[in-house]
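Below: the structure, in structure tokens.
What you see is the complex with one protein chain gone and the rest in place.
After this line comes subunit A, so read on.
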Amino acid sequence: MTSVLPVPALELRGLSKRFGDKVAVENLSLTVPTGSFYGLVGPNGAGKTTTLSMATGLLQPDAGQSIIHGVDMWQHPLEAKQLVGNLSDGVKLFDRLTGEQLVTYNGLLFGMSRDTVAERVADLLKLLDLESAAGTLVVDYSAGMTKKIALACALVHAPKLLVLDEPFESVDPVSAANIRDMLTDYVRGGGTVIVSSHVMDLVQRMCDHVAVVSAGRVLAAGTVDEVRGEASLEDRFVELVGGRHHTEGPSWLRHS
């Protein structure tokens, strides 16, 4: 029986990357179905950022492929990048521009017309509660505002796939809820989102799929219910990754 499988939004095949003698990502394969809200969870140093950088064309993999809606990122980077909106962790922004200029800049880099860019920039600033800070230099933004303006930059060209590395870090709860609503709406409208996060609770509530990554490998992947089974995602995660200590902490830290 041959059924035509829909093209996945993101397909990683055998990605590997080593830095010196440290293996960051080892033969990692992952399929993100179109229209899914995909969570990528793992402990610190699991290779999440490295994986997402290789998926979005920011870091050359030693081996493996990243295919976005059928377009190979490393064979046809310009076509593939048009399909992706990327919020990467650990890179700076052109922070001597105002917030509005920065989003406009990213829109123009994607080759969009000035009018379209202006309209979308206005919408995005409103959506992310950044209207009052539109004319302030990004260097003077707080950490949370910087995250939000980076998110606006990732969205401005209406990508089919959003790759967000730690999007909720230092974002206040109200903005985080707004962003979550917006992402849910985006997925409902046919988009695909992949987020990396440490916050299991958030992933369990927000995502429909999840992959647990540790030491550069996928330990479990599938729908959230498949992965967590009967347990909560957090318990399942700790069980998969290990390394939980059942100690009370050193005695000198107890003051009573």
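A few points about this structure:
Note that in this section a residue touches a chain if its C-beta (ideal position, glycine included) is under 8 Å from a C-beta of that chain, and two chains touch if they have at least 3 such contacts; residues count from 1.
The definition used in the following text is that contacts and distances are computed from a predicted model.
Per the UniProt record, the chain missing from the shown structure is "Transporter", taken from the list "sn-glycerol-3-phosphate transport system permease protein UgpE", "Transporter", "Rod shape-determining protein MreD" or "Beta-ketoacyl synthase N-terminal-like domain-containing protein".
Touching the missing chain, out of A:Leu15, A:Cys153, A:Val193 or A:Leu233, is residue A:Cys153.
Considering the full assembly, A:Ala134 is the residue among A:Val23, A:Ala134, A:Met182 or A:Leu202 that touches the omitted chain. Taking the whole complex into account, subunit A touches the unshown chain at residues 56-60, 77-78, 80-82, 84, 86, 88, 90-98, 100-101, 104-106, 108-114, 117-118, 125, 131, 134-137, 139-140, 153, 157.
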